[in-house]
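For this view, one protein chain was removed and the others were kept in their places.
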Amino acid sequence: MSRNPVAPEFGRERLVFFSDAVFAIAITLLALDVRVPDIVGEATNATVGAAIASVAPRIFAYALSFAVVGLFWLAHWRRYLLIEHVDEGLVLLNIILLGFVALIPFPTALLGEHGDVPISVVVYVLILSATGVMGTVTWVYADRNRLIDPDLSRYEVRLGALRGLAVPVVMLASLALLPLVSTSIVETSWLAIFPVQSLIRRFVRARAEDPPEA
Amino acid sequence: MSRNPVAPEFGRERLVFFSDAVFAIAITLLALDVRVPDIVGEATNATVGAAIASVAPRIFAYALSFAVVGLFWLAHWRRYLLIEHVDEGLVLLNIILLGFVALIPFPTALLGEHGDVPISVVVYVLILSATGVMGTVTWVYADRNRLIDPDLSRYEVRLGALRGLAVPVVMLASLALLPLVSTSIVETSWLAIFPVQSLIRRFVRARAEDPPEA
Amino acid sequence: MSRNPVAPEFGRERLVFFSDAVFAIAITLLALDVRVPDIVGEATNATVGAAIASVAPRIFAYALSFAVVGLFWLAHWRRYLLIEHVDEGLVLLNIILLGFVALIPFPTALLGEHGDVPISVVVYVLILSATGVMGTVTWVYADRNRLIDPDLSRYEVRLGALRGLAVPVVMLASLALLPLVSTSIVETSWLAIFPVQSLIRRFVRARAEDPPEA
Partner (left out) sequence: MSRNPVAPEFGRERLVFFSDAVFAIAITLLALDVRVPDIVGEATNATVGAAIASVAPRIFAYALSFAVVGLFWLAHWRRYLLIEHVDEGLVLLNIILLGFVALIPFPTALLGEHGDVPISVVVYVLILSATGVMGTVTWVYADRNRLIDPDLSRYEVRLGALRGLAVPVVMLASLALLPLVSTSIVETSWLAIFPVQSLIRRFVRARAEDPPEA
């Protein structure tokens, strides 16, 4: 017990707000690559319009990463409604998670510039999947070290771990399509994250109303 | 009820501070485009002065966007004095709102560089109006899902929804002027946001002192 | 009274943390201009060392602005220990203050690149002085609208207003030296901010122990 001292409420609050700040900065920096290229020649409706149209792939990459990081934040928010205590091990795992979050603007820029090249898709998938997996790792650690609300059923804890894997599972599975179809079809397949998330959520709720423990 | 679990106080606080962080970063990044161009030849009072003068349109775009995002933040601040609970639906809508807020440096840079080209004005108006509308959407959602202080009168709730529309209404209306007058006159017409905001505020206060429900 | 509704504790907290976030971002972005130029030819201790030495003026500009913005944040921190309530007027004035804070990376970069040209010094002084004056304006507004701890003596309130003026007074006064001496002497004269701040602080403490009201 004394080997793993549990920090009081103030420590948990700081962990959470520090994480919020890193998420907020990473999510906002994603938009920094959405910029109009220099216009060659006269700036008119036609040339500026063409310049704006040329940033469409970057706006797509921005929207995609914003949605995924938004989901990651939502998962973090949901987890720390239930994680009641934090110890230094959880803080360290959370810092590693944030290290991946802060890196996301890099694969996002890669996808925005070279999204039609398969290797960009692979790098994007690997970094975002690692982020998602780290989220689940923190949850499992918190469970093993009894940092979670003890009233939560075993069942809900296991589902909490699964829910965070929607992004890695869908994205890693999509890599199997990469040799077969165009990169834009692979990227479109990631929209399956939203129904998968929603399916898991609905599944959690249905079971929560009819718990197997009862 | 159990389909839409209401998060406790801690969840609302995190939503609010995460939003504050995104607003703060977006509003501060607006200034990143205000930079002096490289001086060709010797750096003297004359050449540096000319370089500073050449960033005047970017300072104008910065001040304009800072004022508008400041108003959006003020509206967000005001709303969450009255929103007492948050659920996952509200968190998701709020993330979409923040997705538009984080994008605002893009149309701001566009306006700073090519503010004299009509299409820049159109893109600026569309993105800022979408942000304003999303704010009202979160408010209406919060009202429909009974997340707002129940002591608030129907009347005040409806006005709360209207107040957030000052920016979209004035800006979208100004697009009607675009084929007729210069872009700088259209941009100047946005100053009408401040009296319109103020009119709505005064209107709210007057009615609050003489409530139609009484 | 009902014309100027006072927001509850939660509104004050948000105002303060939003301000902290803008200060933190602006102060951190100041360092973005401290970057090593591209090396022409081979990268050796000599060429990289020369490149590092060439950023010395930018490190000076960074340290200077960091110190001044740090003082502005300290003044903001001190003020809101005593401001007990906030209303929308104070929120608006605070947003204007933050608009100047977020702009500070611009004159800092100007000073880092062209600090030897008088007009850079003038622009730097004007923007930082405006920031300092806005701080005092928020304090005077808070006093006039009875938002400050009522136990604070008239005397301390007046000194609180004066203390925030150390930066504008020293900087604006230094402009008188600009036609006479080199810009680096003018910039060095700003070190007088620290003894002036300290003098005012000591003066406040001495009087607080021997209050004229007693």
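Just so it is clear, A, B and C label the chains in written order, and each chain counts residues from 1 on its own.
Here is the rule we go by: a contact is a pair of C-beta atoms (placed from the backbone, for glycine too) under 8 Å apart; a residue touches a chain by one contact, two chains touch by 3 or more.
A quick note: this is a predicted structure, and the numbers were derived from the prediction, not measured.
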item	value
Touching residues (missing chain, whole complex) on chain C	16-17, 20-21, 23-25, 27-32, 34-36, 39, 43-45, 48-49, 52, 62-63, 66-67, 70, 73-74, 77-78, 80-81, 205, 208-209
Hidden partner chain, residues of chain A it touches	2-3, 7-8, 10-11, 14-15, 17-18, 21-22, 25-26, 29, 88, 91-92, 95, 98-99, 102-103, 105-106, 109-110, 113-114, 116-120, 123
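Following the convention adopted for this analysis, only the chains that are shown with their structure count from here on.
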item	value
C-alpha-based rotation, chain B on chain C, 0 to 180 degrees, nearest 5	90
Chain C, residues touching no fewer than two other chains	21
